[in-house]
Structure formats: C-alpha cells, structure tokens
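Okay, so here's the structure we're looking at.
With one protein chain removed, the remaining protein chains of the complex are shown where they sit.
Entry: subunit A
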C-alpha cells in the first residue's frame, strides 16, 4: 500500500509545488478520492471548458450537418496547446501529463465528441508513438509540427481486417534503402486534414503479424491517395476516409521503431488510446446529461416539473450513477497507467463501460426531452448519433470483453 501512496504522491507533486488549493492539508497524507486533481490539471480543465464553450459550441451543429471540421477549430486547438499535451516544451508542446490529456478530451467531448476524437488520436496515438519510438531525427522533424500545426493519422484497419487487425494485407517490399508500399486502408480518422500518416504495413506476409512494421508516410508522398470521406451516422465532423497506396516509396529512415515490431506498438498504443476513448464517451454522456436535466426541471406537465415525477427521478438517478461509475473507471485506469502499474484490463473495462453508458444516457435523454429531443433544433439527437461508434472503434465491445476475460483467466491461474 505504501507503494501506491508514494507513486501517487510523486505524480501529485511532480507538476505543481502545492496540492490543489481546495484540498485541506490532511488529504495529501491519506488516500485522496479519484476526483482529486493537481492544480495544473484543475487549471487546464477550467481553461478547456471555457474555450470549448465559447469557441467550439457555436460551430458544432454546422460542422455536423456539413460533415466538415471548421478550419478555425483546428487552428485554435493547436493555438491552445491542446494537440501536444504530453509533448515536451522543447518541441513546442505543453509538457503536461497523460491525465491532463484525459481531462481535456472529456471536456471537449462534452461539447463535441468529433473535436474530442481529433484531439484524442493526436495525443494518445500519434504523439505517443513518436515520443516513445522516434529517433532524434524523427522527433526533430515531426514533434514540433505535431504540436503546432500538423495533424496525424493512424492507419491500421483495412476493408478485410478490422478486429482481426493483424490479418492486414498492405505490404511493403524492401529495395536497397527504401520500401515500396502497396495496399489500402479503411476507416482512417482525421485523414482529410492529416499531414502525416503512420501506416502499418507488412514487410513479410509469410511471417504473419511478425512482419508488421510502422512507416511514417508524409501526405505529399507520390502514390498516396486519400479517398472520399464516409457519410456517417455520427461523429460526422471527424473525417473518416479510405486510403490507397499505389507503389509509394518510403525511405528506410521513415520506419518508426523496429522492423517487424509494428504489431507490438499497435497493441501498446491502443491500450492507452482506449482510455482516451473512454474519456470521450464519458464526456459525451455528461454533456448530453447536462443539456437534458435543466429541461426536465423547467418542463411542467400535470402541474409539476417532469423532474418531480418519481418515475423520472429514478431513471435520472440511475443514469447519473452509471456516469459516475464510468468516470471512476476511466480516471482510475488513467492514474494506473501514470503510476506505471498494469492497466490493460482496467482500460478495457473503462472503454467498454463508458461506451455502454453513453448509449444508455443518450437514449434516455431523448426520451426525457420528449418531442424536442427528437428534433435537430436541440443538441440531444447529435449525442445519440455520436455515441454508437464508441462501442465499435479502437476495439469493439466484444474485443474488449474477450481481452478482459483473458486477464481474468490468468488471474485465477494459480
């Protein structure tokens, strides 16, 4: 137990000289509740909340309808330092922690889950891969741009390989000091605006997944074709496109990490990205809930507020409990990761649960709003459409459950 405490304290005091100012001094010496934030995290959350409300909220509806992320939003995300949260200031980043990223994603998702996913992929997948695996030259070339003006895309899925990711068919043939890549990818988020693509291709299909290698592909590479974006049910402002590689040449120095280790990196990153998605779904649920409860307190039927009907109260309290549970799972998974402890099972639980809670919350919120919940004049129906992808991308619910089961099986292996 002391081990947990020292780890906690070291994260606690790392970024701020004093404990969060609202907490009395005794708290630091006992086990603080999960909703305890360092001063840095608290300030960031406040700043992002304000920014999201003022700069993003007015554009959400339009971006959803046009299926297009406003350039102003992308630019301001970079300006606010939200795209390089964990990147060292040496490379133009914010130099903050993983938990700060989680809080930022949650706050953004309360306003627009599409903006949140853009921020999530950049921070938890792209930036982390470069920071962990990049050579000094690669970091020099890309990290600065990733924190200031360039979006990245992570390219793993293909038409024939989604959950069965390692059955990917995109191949990379070695020639002297470069590789020629052929194949296609599907469901690639951020593709419309990305300046760099992390492409998982197999250098030796006969070796199975042990041939998968991660390649850094610049947008202007000849032979790289970005297909038309999908017309989606939800998360419409986030571009999702197919990619085609027609004999594209990628120099050897553009390999991220080691040849044949791509599968490891993919799994590793997705374990962390999972917590980011959990935060996105959590924010989505909370944002939807926050829009709905005030309505139930205003709407009067049969002489009283609809909130005052016991049937409504029970439903609302139930949903609030689910959201709280999702929050605790997500925050705990994030803190476990920060503390360097095993967190994969907990991350799976957080993502699986948050996605389910988002589905429940949004569905209920439409019912509580009644007729107006069903119209596009109110933001509720958008949350309802946006939530469904949570159970599908970055590891479907079934995959999460199977992964959890594997861990549980091991735990009882005496």
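We adopt the following convention: a contact is a pair of C-beta atoms (placed from the backbone, for glycine too) under 8 Å apart; a residue touches a chain by one contact, two chains touch by 3 or more; residues count from 1.
Here is the rule we use: contacts and distances are computed from a predicted model.
Within the choices "Actin-related protein 6", "Ribosome biogenesis protein BRX1 homolog", "Palmitoyltransferase" or "Electron transfer flavoprotein subunit beta", the name that UniProt assigns to the complex's undisplayed chain is "Electron transfer flavoprotein subunit beta".
Within the complete assembly, A:79 is the residue of A:79, A:140, A:160 or A:258 that touches the hidden chain. The chain omitted from view is touched by exactly one of A:94, A:153 or A:221, namely A:94.
Those residues of subunit A that touch the chain absent from the view are 15-17, 21, 39-40, 43-44, 46-48, 50-51, 54-55, 79-82, 85, 89, 93-96, 100, 104.
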